[in-house]
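Let me begin by presenting the structure, written as structure tokens, before commenting on it.
In this view, the complex is presented without one of its protein chains, the others remaining in place.
On to subunit A.
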Amino acid sequence: MAEIVLDGVSKRFPDGTTAVHDVNLTIADREFVILVGPSGCGKSTTLNMIAGLEEISAGELRIDGVRVNERAPRDRDIAMVFQSYALYPHMTVRENMAFPLTLAKTPKPEIAAKVQHAAELLDLTALLDRRPANLSGGQRQRVAMGRALVRDPKAFLMDEPLSNLDAKLRVQMRTSISRLQKRLGTTTVYVTHDQTEAMTLGDRIVIMESGLVQQVGAPQDIYDHPANRFVAGFIGSPAMNFLPAEVHDDGLHTVIGTIPVRRAGLPREVVAGIRPELFQDTRIRHGASFTGTVDIIESMGAEKLAYFTFEPGTSFTQETQVVARLDAKSPISEGDPTTLWYDPAAVHLFHPETGVNLTR
């Protein structure tokens, strides 16, 4: 069990690129923290620096209050699960799981007991004498987890552990990882590019882009109050609609009409962000509304996604698409002019250049 502190941690590669820039983050004991962002955002590099697989260029990494920058991975007492699982092909499942204990010169009976315990926890007892080549993807993933938890480390690091699994298995494993982490109470840092995993797994999410931490917070908090346009667009599916807007006395002029908001303190131009799930169909009429022609409807079973396309007009030069997430029972159909309602107070406004959320 451990508290992990990143104090101004940066990573510069010899070729001059900065992969991670000044990350400040305190991961509490027993906490499950997710590093999420698009590929190349520096999340894996950050994880590797915590692991000790990547040198820290600047700043300090502390585990339980002790600076560990210079320590080799094996002296940090941290276990890691890799995206490719990285199981040793020449060893059986049992040997794979026992490997960290063997290296630590744990007495043999203790190794056997610990491996047995981990195997029971992960439902691997029947597979202990197989080799990785004879396991399915999900089984390999569980062995990788087993190898990590068998020596009861201070913290788990997971680098996209589910991204090699098929969709159904991924959802299953997601819940079992969540359950396992709660049961073991081990501090966990989990890297993913999948915002659903981030939203569902973590106590807190760290959203990164171009080596910078964009926002840290609880999943719901980040969803409700995104710090900037990047975070707003990254979290939530389908992504938030962004509409360029001009600020006038009567509200914001956008392609979907005027959004009635107070203009106090706003620059002349802003970007309005409306979540697809904010829209309601005509059966609920309150707040503001817009009318458009439905382009395409994607029926998801439990819900419908309606796409509207707004042609470039006099003041807006770009074609703009708006997505609305509606109830499955909604009577709308493709090609029909439809009016949707939304709460103008729930519209996010972003600065057109800096992207900062002005409504937060």
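Heads up, the rule we're going with is that a contact is a pair of C-beta atoms (placed from the backbone, for glycine too) under 8 Å apart; a residue touches a chain by one contact, two chains touch by 3 or more; residues count from 1.
The definition used in the following text is that contacts and distances are computed from a predicted model.
UniProt name of the unshown chain, from "Sarcosine oxidase subunit gamma", "Sugar ABC transporter permease", "UvrB/UvrC motif-containing protein" or "1,2-phenylacetyl-CoA epoxidase subunit B"?
This omitted chain is identified in its UniProt record as "Sugar ABC transporter permease".
Looking at A:Ala58, A:Ala86 or A:Leu212, which residue reaches the missing chain?
A:Ala86
Which residue, A:Ala104, A:Ile296 or A:Ala328, contacts the hidden chain when the whole complex is considered?
A:Ala104
Please identify, in ascending order, the residues of subunit A that touch the omitted chain?
51-53, 72-74, 78-80, 82-84, 86-90, 99-100, 103-104, 147, 151, 157
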